[in-house]
Structures are given as structure tokens and as C-alpha cells.
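Missing here is one protein chain; the remaining ones are kept as they sit in the complex.
Right, chain A next:
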Amino acid sequence: MNAQSEELALEVRNLAVSIKTPHGVVHPVKGVDLTVHKGEIVGIVGESGCGKSTTIKGLLRLLPANSTVTADKAQLAGYGDLLATPVRRMREVRGAKIGFVAQNPFGSLNPIYKIERQFYELQKAHKTRVSRKESREIALRMLDGVGIVNPARVLDGYAHQLSGGMAQRVVIALATTLSPQLLIADEPTTGLDATVQAQILDLISGLVRQEGRSMVLVTHDLGVIAQYCQRVVVMYDGQVVEHGSVMDVMVEPQHPYTQRLIASVPKPGEKLDVSR
């Protein structure tokens, strides 16, 4: 599909997450392997509660303090082992090495800062010397790059003035400002309208292709997997039940769970069969 190399962008082996609760320890992720090559988009798909978001949050060390993340390996190319990094130093990784796009853009944007300031804070947090003027120029360029027609107006406004699709574009611009080589998007278009979803996914996959980046795309939507990913990991109950190229997994699923999942998508041109 596009220029993929054998070079690894991310290699995760046997990632597990356990969370201490008042009712005992739960294990939402039980040994997940994830391999992302340079230039490719890898999808993680599964239903609610399968551990797909927890896997990502575990990797990014965004889980609350009562959780423990372990792995044999969590190697990020051009950086090192993510789990060997102390949590307090992960701030240097997130944003600069890994760009993160969450499901709800309004959760990622500060409601009381103008958008411009959020670009400034991001850059200031990662490199000390950036003037307001430089920061604004960079922000204008980034917003233009994500297809926002009037970037200056968006920069001078607040998050609540944006529609969901516009806000997600702003978050994508923020996530790519420091040119991270890996993007992680957790249900980036869930809750958006279909036409906006197609626009945003076209935008994200374009950013990955143009810049030779890689991406992990977490979704419950098999259409998103089939149309935008090259490889896919299917999760169920905290484990990977099947993985492979999208062509193989989506066209000829091997695992019964994947088969069931694909069978429950209404197919174009097919009438609902009530007898099933």
C-alpha cells in the first residue's frame, strides 16, 4: 500500500497491566505483543472492555498510580525502552517522541486557555527557547496543515467555540507540532459524523504517509481498520486473539472471535437476516 520498511518503529513484547482495586487485583491486559514498522498504520480493534485503550495508556504511562505496567520489551525507535523510563520523564516522550490523539478532543484541550497559548505551552515544555511570535507562526502553519481554513481565528479563540471535527483537527495539529515519529490515536473519530470521520482519517493517514511516520490506531470500527490500516491486532479479554495484515485478517479471519466480529457488521447490499 505505501512505503513500509522492515525497520521497527515500536516493538512491544508481553505487555501486561494490573490494577489494584478495593475488591482485589484485576488484569485488564494480559501479555500483549505489538509490532509497528516504520511508515505503517497498525490498528488495534476490539469491543469495549477488551483492554485496547488500557494497552495504549499503559505504554504511554497514563494510568493511575494504583496500576502496574510490565513488559519484556517496549522499545521505541530513536528513543529506548518506554517502561524503563521513570514516569516523571515520560513528559519528555509524550508530545516529542509520541503524539497522542484521544477520543474526546475537548478533554485534550484546556477550556480556559486560548488555542494559541496551548501551542506555546507545548513548545515551551519541550524546548526552552521559543518566542511567542515563533510559536504563533508554527501554530499557524500546523493548523493550516490540518486543513483549517482560518487558522488565526481558531488560535485567538477557545476550545468551546470549535465543532467536534475542528477541535479534533486542532488536537492533531498539537500532537504533530513537535514532529514525533510515532502517533497513537485512541478512537480519534468515535462520536464524529461520518463525513467528518472520513475527513479526519484521510488527514491523519496523509500525515503518516507524507512524513514517514508510524501510527497505532485504536478503534472498535472495523470499517476504519479495513480502510486505513495495513496491519491489525484483534483484542479480546486483555489478549491478542489474532494479528496480521488487514487483507488476511479482515478477508479471511482465522479466530472464531474475529469471525464473529466481522459477521456482525452489516454488509452493503445485504438485508438483515433475522433467523441468525
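Observations, loosely collected:
The definition used in the following text is that a residue touches a chain if its C-beta (ideal position, glycine included) is under 8 Å from a C-beta of that chain, and two chains touch if they have at least 3 such contacts; residues count from 1.
Methods note: contacts and distances are computed from a predicted model.
Of "Multiple sugar transport system permease protein", "Formate dehydrogenase iron-sulfur subunit", "ABC transporter domain-containing protein" or "2-oxoglutarate ferredoxin oxidoreductase subunit beta", only "ABC transporter domain-containing protein" is the UniProt protein name of the chain excluded from the display. Note on the undisplayed chain: of the listed residues A:Leu76, A:Val93, A:Val224 or A:Val241, the one touching it is A:Val224. Residue A:Leu261 is the one among A:Ala71, A:Ile115, A:Val233 or A:Leu261 that touches the chain not shown. Taking the complete complex into account, A:Gln197 is the one of A:Gln181, A:Gln197 or A:Ser214 that touches the chain left out.
Against the chain not shown here, chain A presents residues 47-48, 147-150, 163, 165-166, 169, 193-199, 202, 220-227, 246-247, 250-251, 260-274, 276.
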